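And now, chain A:
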Amino acid sequence: MTAERRNTAALRFVLPAAAAFVLAYVLQTVLDDYVMSIVNFVGINIILAVSLNITNGMTGLFSLGHPGFMAIGGYVTAILTLPAARKAMFLPDLPAWLAGLQAPFVPALVVGGLCAAATALVIGLPVLRLKGHYLAVATMGFLIIVQVLITNWDSVTRGPLGLNGLADLTTVWQVLPWVLLTLYVSWKVKFSSLGRTMIAVREDELAAQCLGVNLFFTRVLSLALGAFFAGVAGGLWAHLVTAITPSSFSLIMAFNIVVMVVVGGSGSITGSLLAAVLFTVLTEAFRPLEEHYGLYGIGEILMALVLILILIYRPGGMLGTREPRFLVDDDG
Partner candidate 1 sequence: MLEVDDIHVYRGRTYVLKGISLRVTRGEIVALIGANGAGKTTTLRTISGLLHPRRGHIRYRPEADGPELELDRLPAEEIVRRGISHCPEGRGIFASLTVRENLLVGAYLRRDNRGIEDDYRRVCDLFPILGQRAGQAAGSLSGGEQEMLAVGRALMSRPRLLILDEPSLGLGPLVVETLFATLADINRRGVTILLVEQNAVMALELAHRAYVLETGRVTLSGSGEELAADPEVRRAYLGGA
Partner candidate 2 sequence: MGGGYIAQQIVNGLILGSMYALVAIGFSMIYGIIRLINFAHGDVVMIGAFVTLALMQVAGLPFVLVAAGALAAGAVVGVLIERGAFRPMRGAPQVTGFIASLAVSIMLQNLGILLLTAQPRNFTFPAALQKVINAGPVSFRVIDLVIMLSALGLMVLVMLLVKRTRLGMAMRATAENLDVARLMGININRTILAAFAMGSALAGIAGLMWGGKFGQIDPLLGYVPGLKSFVAAVIGGVGSIPGAILGGYILGLAEVLFVGLLPPIYSAYRDAFVFGTLIVILLIMPNGLLGSDKGERA
């Protein structure tokens, strides 16, 4: 890569990033708090879809465990940022070292992400030996187990009541950098030798094995990387909603993130991004419809229908595994 090309590559990222900051500033000044919270949901969903795309899209490991990682990240972040006084009220049985601790938001998010990633490593070692739909089922099991454990681990999680009244720390200035970081890392991964390895694993396991690719390592790594960002997204989510309960991280949520990745095109970062935006906006648009006319469930029905139609008629989603031409080098 020549210096000139490196410059254009950098520009490709820096320019949109700068544009995003300007856009965020404009939105912040123009929009009210409610609409701004939707913008933040869009950002969180981008992080979720793009990070799941690392696991599901690029490596082809169909994981339904993403909300499980979100839950871990969310609870860790929430507990770390909770003021000591509230901890004493909510969680009187917390171990002393944790009870006195109050961390700033960003480090708390990082720790939350790391906990999720560490969990991914631990469960990945046994579970990633499974393939295809059995892996999907096992990760679904992981999700349910996380839910059950959180519900019952009262001394740390306050059980089914969850933690409420969390500080509303999640502003667009928190979300946007994480969105950009997720996109950047994901992009770097896709167009690196690791990314090519991942796609090789997805396309043809046998061939990848013959090339001496360490399949297992690649799989565990991609699961852990996806889990890290899911954990961060969980933390952001908790401090946007300002509450966290075990039932928030459900199979429906897993399904919704999968819909975003499939609709966007498994493997395409741009696709996941666009689908996440579309998904969030449409869900918000449906909410008044459901509430006004009492048509509860109509949003989910349409979402499921769209997914089935896409799986039948356009299994590659909007963009397949590709990225738009203007964003990639021809040889990239």
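Just so it is clear, a contact is a pair of C-beta atoms (placed from the backbone, for glycine too) under 8 Å apart; a residue touches a chain by one contact, two chains touch by 3 or more; residues count from 1.
The set was built so that all candidates are chains of the complex that A comes from, given by their letters.
Bear in mind that the values here come from a model prediction, so they are computed numbers and not experimental data.
Put simply, of 1 or 2, the chain that touches chain A in this complex is 2. Within the complex formed with candidate 2, the chain A residues making contact are 62, 126-127, 129-138, 141-142, 144-145, 147-149, 151-152, 251-252, 255, 258, 262, 295-298, 300-301, 303-305, 307-308, 311-312, 315.
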